[in-house]
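Of the protein chains in this complex, one is absent; all others appear in place.
The block that comes next holds chain A.
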Amino acid sequence: MTTAHAEAADGTLPHEPEKATLEGRNKVLAFWLFLGGEAVLFGTLFATFLALRNQTNEGPSAAELFHLPLVAAATFLLLVSSLTSVFAIQAMHRGNVAQLRNWLVVTVLLGLAFLILEIYEFSVYIRHEEFGMTTSAFSSAFYTLVGFHGAHVAFGILWISVLIGQLAHKGLTVVTAPKIYVSAMYWHFIDVVWVFIFTVVYLLGKVG
C-alpha cells in the first residue's frame, strides 16, 4: 500500500491530526459536551418509555410483539459497525487514507443495513400487528424512543457519507481529521444507546 495522499502541507501529518490544532481539540471537547446533552435527551425518552411500557391499551404487548432473532441481528450489525469505525480512526492515525475511506464505507454500509432492518421491523408491526404510533401509550413511547435512535443512525449515515466525499476532495488534513474523529465518537455513542435500547426495550420487554 502506498503512502497517503500528498495533500498535507509537507506531506506528513502529526500522529493524531484531530488534536494537532486548537480548533481540532476544541471540537472534540465540545462534542463531548454535546454527547452529555444527548445522554440527557435519551434519558428522558427512556424515562417516558419505562413509565408507559405496560400501558398497552388492549394492543399488542412487548412480550407478544418482539422477535429476538431480528433484534440480535440488528445489535450485531451496529456492534460491528462500531468496531469498523475504530479501525477507521486507527487507519487515520497511521495516515493511511485509502484504508480510512474503506473502513468508513464499511461503517456506513453496516449502519444502512441496521436502518433497513429497523424499517422492516416497524413496517411489520404496523401492517401485521396493528401496532401503530397511536395504538397505545406503550406504542407511542416505543416508536418515539427507538425511532429517535433510528433517526440518529440515519443522520450518522448521511454525515459520514458527506465526510467520505470531503476526504476524497480535500484529503486528510488537520481540518478534515477532527471532523472524522468526531463523527466516529458520535457513531460509538449511537451504539452505546442501542445497548440500552436492546436491554431495556426488547429484552426487559420479553421478561415482563
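Just so we're on the same page, a contact is a pair of C-beta atoms (placed from the backbone, for glycine too) under 8 Å apart; a residue touches a chain by one contact, two chains touch by 3 or more; residues count from 1.
The criterion applied here is as follows: contacts and distances are computed from a predicted model.
Participant: Pick from "Spore germination protein KC", "Carbohydrate ABC transporter permease", "Phosphoenolpyruvate-protein phosphotransferase" or "Cytochrome c oxidase subunit 4" the UniProt protein name of the chain that isn't shown here.
Facilitator: "Cytochrome c oxidase subunit 4"
Participant: Which is it among A:L83, A:A113 or A:I126 that touches the chain not included here?
Facilitator: A:L83
Participant: Quick one: which of A:I126, A:A154 or A:M185 touches the chain that's been left out?
Facilitator: Result: among the candidates, A:M185 touches the missing chain.
Participant: Touching the absent chain: which residues on chain A qualify?
Facilitator: For chain A, the residues touching the absent chain are 9, 14-16, 19-22, 29, 32-33, 35-40, 42-44, 46-48, 50-51, 68, 72, 75-76, 79-80, 82-83, 86-87, 90, 93-94, 185, 188-189, 191-192, 195-196, 198-200, 203-204, 206-208.
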